[in-house]
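Note that this complex is displayed minus one protein chain, with the remaining chains in position.
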Amino acid sequence: MKVDRRSFLGLGLGAVAGIAISPVGAKLTDDSSIWTQNWPWTPVPPDGKISYDHSVCSLCPGTCGITVRKIDGRPVKIEGRDTYPVNNGGACLHGIAGLQYLYDPCRVTTPLKKINDRFEPISWKEAIALAAGHLGRIRKNDQAHTLACITDTDQGSVAGLFSHFMTAFGSPNHFVMPTLESWLALTAQTLHGKGYTLGFDLENADFILSFGAGILEGWGSPVACFKANSSRKQRKAKLYQIEHRLSTTAAAADRWIPVTPGTEADLAMAMCGVLLTENLFDSEFAAGFKGGFNRFNAMVQQKYPVEKVAAATGISAADIKKIAIAFARAKMPVAIPGKGRGDGAQSLKEFAAVHTLNCLTGNVNKKGGTFIKPVHDYLAFPDPVLDTAAKDGFGKAKLGASVQEMVTNINQSADPLVTALFVYNANPCYTLNDPSQTRAAFEKIPFVVSFSSFMDETAMASDLILPVSTFLERLEDVPSRAGLANSVVGLTRPVLDPVFDTRSAGDTVIQLAKTLGGDMARSFAWNNYRACLEDVAAGVWEDLSGNGYALLAEGPPTDSVETSFAFLSDNPQTIYPQGDYALTLVPIDNMRLPGTVPAASPFAIKTVSDRVLKGKDVCVEINPDTANGLTDGGFATLTTPTGSARVRVNFNEGIMPGVIGMVKGLGHTFDNKYVAGKGVNIHELISPVIEPGSGLDAACGTTAAISKA
Amino acid sequence: MIQDKKAHKYGMVIDLDKCTGCGSCTVSCMSENNIPFKEDESDKKDSITWMRVYKLTNGKSFPDTQITYLPRPCQHCGGKGDHGHSPCVSVCPATATDYGYDTGIVSQIYTRCFGCRYCMVSCPYHARYFNWWDPIWPEGMEKYLSPNVSPRMRGVVEKCSFCYHRYQLAREKAYYDGTHEIAEDAYQTACTTACPAGAIIFGDLNNPSHKVHQIVKPDPHPDPLNRDVVGKSRNPKVFRLLERLGTNPKVYYMSEREWVRKLGDNYLDGEWEKVKNHYGAASHE
Amino acid sequence: MSELENKTEHGSVDGATEGAAEDPKNDTGLGLGVIFFIVAFLICFLSGWLLFPKLLYSKHEQPFNFDHALHVQETGDCESCHFLRDDGTFSGIPKMASCLDCHTDEPMGETRDEAIFASEYVAKEREVPWYVYAKQPDCVFFSHAAHIEAAGMDCVTCHGHIGESTTSRPYEENRLTGYSRDIWGKNIWGIKKNSWDRMKMDDCAVCHKEETGHQGYCFQCHK
Partner (left out) sequence: MDAALIPEGAKRCSFPKFMLGIAIVGAVLLWGVYAMLLCWFKGLNQTNMNDYYGFALWIWADLAVIAIGGGAFFTGLLKYIFKVDELKNIINFAVIIGFICYSSALLILAIDIGQPLRGWFIFWHANVHSMLTEVAFCLSCYFAVLTIEFIPNILENRQLNKVPFFHHLAHNMHGVMAIFAATGAFLSFFHQGSLGGVAGVLYGRPFAVREGLLIWPWTFFLFTWSAAAFGPCFTLLVTRITEAVTGKKLVKDNVVHLLAKISGWMICTYIIAKIIDTIYWATVTAPGIGFEMSHFYTNNSFYGYWILVTEIVICGVIPGILLINKSTRENPTLRLLAIILAVIGVCLNRWVMVLQVVAVPVMSFDTWALYIPSWQEVATTILPVAYGIILIAVTYRYLPVFPQELELNKSKAQES
């Protein structure tokens, strides 16, 4: 018997025939396609029972009510909460993308201690002990006042706990980052005295004169502003936007009035002058004017004649008059200050001058007007127990009026002015102008403790990170604080257990004080943050825990207020863009890119236009008229007195000739490939300039040059 | 059994004068529909955004330049004569996208699609996106994915579904409650509910009690100037994108500004002046 | 088939006439060829029909036996455990919380299975990782409400008489697709005798066509 090729042929054919009439072929064809429909590496989200949790978003000062949809307790979607007094349904993109922050690649997942420039994970117990040990030594050495603290706000119970801690510890050096709210409060304080802040009834005003306020780019409480804008369109209320660039707000406005950057304060002064000369101010309200109204009147007429200001601002004298008169004659006019989002570097002079326009019209504390609101203190902290160290330390002078001033002072002093620093929910190493100065100051501080959820620039510059749960994992009261007409406090509630080993900053502060022992511990008698909150917010707790919010004040305030012109009468100096270059670089606030904490989510970055961010390059806006030799989309080198950067050029007919616009919020340097390493941080290109009178940085632009790269 | 006595025709009207281009709709859509993201999303031709917001300009120079934003979901075209032969549905070789005559919604079935991309070529709105990449979420982030929308695998086309899963859930609820109608607010898309400016209105174009119908006032008769066009708005401020092609989108736009309305379609020189006051059959009556 | 046979037939003729390498009278070439053909055919045919289905599916035992009959007897009906939630969605396989409406970590009966349940799951507060025979792939949106409430269908039509079972049969999973074998059906060709023997899309379409006059639009059941 011989096995030849015919046998093999038979074998092969038999095999083929056998398989062919078996189900193998058909089944495998079908199953292989089904396999592609269910690739194991494509996730399948588990199904379950749908439930909804109400909470409040605290990503920005807007404090919108949110509803979190959950599947078997697992959050899957954030939406705006209907019938919430701030946003009333609807939410901004950052809030909606909030779940991404839970699982952000940059989250600090456990307490970290820096050893030889590297972070090592440690336990909470070790971390608290480490911090308490350090602070204890400072206190023992009578250096309590050298502990400094930076928080994003001074409102709410967590900021209150930090403040309480600083007082009990014995340091006056609690600083708040410059936000719209802090500028408004400072403005109110300057004109009307301490304890006031400003709110604007944009929902009802019939004429909004905005001095660059980006009410559609994130100014104030963004969703409330969007809603006000929509209702404005329906009510046919006017919006005039005075801005160097056709921002979204300018585009939505009835009139866009381009203005030379940096001259807004002068313009407001000139408009005040017009109202005074034309006798268009409200004499009844003027009865409450104190502190040199006549002196102010004279100064304005002398220093800010319309013609002179027209030349500086680039707006014709006739227009300035016309606009001022139209504003004054409106039934419910409101002038709003705060360029862009109104945070960071601004100018008190500008805020004060713009608000003076409101005061002159007399549309103050009336429906559709400006509300000079008493800061509603719904929190009742017990007085801290002050021992000698505390009393001594707290009595010492503060290291400046602002974080920026403190940074400057630390850098200029040979002595260690600050030996320990707390930073909570702020990223000064990124958001302050010329952050290299901030980083240098941080280098000089031996012990920086970051209370952060994310490994951002400031966390990276710290020595110890006590990770904070995100707004979805923690309990916290969040007062609205962004120029809203109403005063609302909302309750952020944990919608899930912390994903990582993180805690509420409130709990950490209480724990720290307890560990320090002695009178410190006595000042913090609560078992935990929740107990503290229930205690200090007892007055509103029922509403807070029941409705998720408490309405503190609604409608126009009834108090009569006095107005002092002392600050403006002295004609404080206007801060113009510094340096000798021919062009002016100004920051652009873009709704889709947060400028502060936290940085953008991957979703937010995804929505950014390719005319703003292309690959890893930021695109700067420039009017084609100004773009000598540059090409649209081409590379260029942007130079300012502070530094230079490689950028792409984006021709934009909607920006004034002579102005270069660069978006805020890019150029992060932390380790998150979706968000960081893209573009340039504009603050690296601008040096701070402290404004006399406010002590705050007022450099919201700089001169610059641009050339083909 | 609940039988829809009358077919729905779900549609949308977007008020471009209210739209602030903030991106909430885009992100709400991405979050609702499990849309993935990559390291670099700045190449907008390879960036899945079912709801994309375009920035339009009037083309004039400083200081007369004007801009507006235009959110663009899938237009859920009814096709020529509104017979359901949408540009994409009619070309899909494998019936992976169909026209729901009960809702007017154009489906996309990811498990049926084999990725020929003919539908993308057919769509003048660029509403269809291809999964060039495997959807990958950073470690742990897949925990926020919603079970109501199936994540798409690499190699298939996807697009806006008018949040059909919300319609499915609303129907389940209606079945359970024994009601026979889905109320206007029981079925709203994720972009609509997210829009902080209230610029998006969604509902049944066939239902006179729904806001969309009241705003759009769709003309049931074919447009005498172009018989392919059905459902032209009788509201002078309302227009559709590329209406003249006869795609019959169910997404309408609204603006007071004439230059914005003009950008909705293509016109020969001088043609706009002739047709700008034409609002369907009604304007000829 | 006939073509193949022809080929071999003619192949043999070819062998006989050409005869370059082999002895033309030696028939074993043909004989062996046919034998090899038959043997290979049978092996492949039988493995295709018998072995292949065994290899294609992996078998998993449930965490412990579940006595449906007993539970139906105790609770009265299917809906006590498998109910529609207030929002109209279907609860599916009960979570531990539902079980605890009756059970505690002390077994009620004396079966070994209940002992496992009490000690391994109730006591340890773990959900029971049941395998779901009727599990549909992720692309499917199936509305129980539509079928139960609106169409008034009973459970048996799709799920068969599982409610009468006293033990849990092993769960079989297609190694390639991850589908439960119940979707394709026990029969490797997917041939079904009862309405619950198979749960592929075609089965939905056929019934929809009969009951509603239209097989339905894609999105009706896909997500």
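All chains are identified by letter, namely A, B and C, in their written order; residue positions are counted from 1 within each chain.
In this text, a contact is a pair of C-beta atoms (placed from the backbone, for glycine too) under 8 Å apart; a residue touches a chain by one contact, two chains touch by 3 or more.
None of these values were measured; they are calculated from a predicted model.
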Response to the item:
Of B:F37, B:F62, B:Y125 or B:Y164, the residue touching the omitted chain is B:Y125
Item to complete: Using the touch rule from the top, list residues of subunit B that touch the missing partner.
Response: 43, 45-47, 54, 56, 70, 80, 85, 87, 90-96, 112-126, 128-134, 153-157, 241-242, 244-247, 262-269, 271
Discussion item. To test your reading of the contact rule: which positions on subunit A touch the chain that is missing from view?
Written reply: 29, 32-33, 35-37
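Criterion: only the chains that are shown with their structure count from here on.
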Response to the item:
Two candidates, A-B and B-C; the one with more touching C-beta pairs is A-B
Practice prompt. Would you mind pulling out the distance in Å between where the CA atoms of subunit A average out and where those of subunit C do?
Written response: 56
Worksheet item: Cα centroid separation between subunit B and subunit C, in whole Å?
Response: 39
Practice prompt. Could you check subunit A for residues that touch two or more other chains and list them?
Written response: 37, 44-45, 47
Worksheet item: Got the subunit B residues that touch at least 2 other chains?
Response: 110-111, 150-151
Discussion item. Quick check: in the complex, which residue numbers of subunit B touch subunit A?
Written reply: 17-18, 20-24, 26-28, 30-32, 34, 37, 39-44, 47, 49, 53, 55, 57, 60-63, 65-69, 110-111, 134-135, 137-147, 150-155, 190, 193-199
Discussion item. Which residues of subunit A touch subunit B once you look at their complex with the stated criterion?
Written reply: 36-37, 39, 41-48, 69, 71, 74-80, 87, 89-93, 96-97, 99-100, 102-105, 216, 222-223, 226-227, 229-230, 233, 246, 248, 251-252, 256, 258, 499, 591-592, 602-611, 613-616, 623-625, 653-657, 673-674
Item to complete: Spell out the residues on subunit C that touch subunit B in their complex, using ranges where they run on.
Response: 84, 86-89, 137-139, 141, 143, 145-146, 149-152, 211-212, 217-220, 222-223
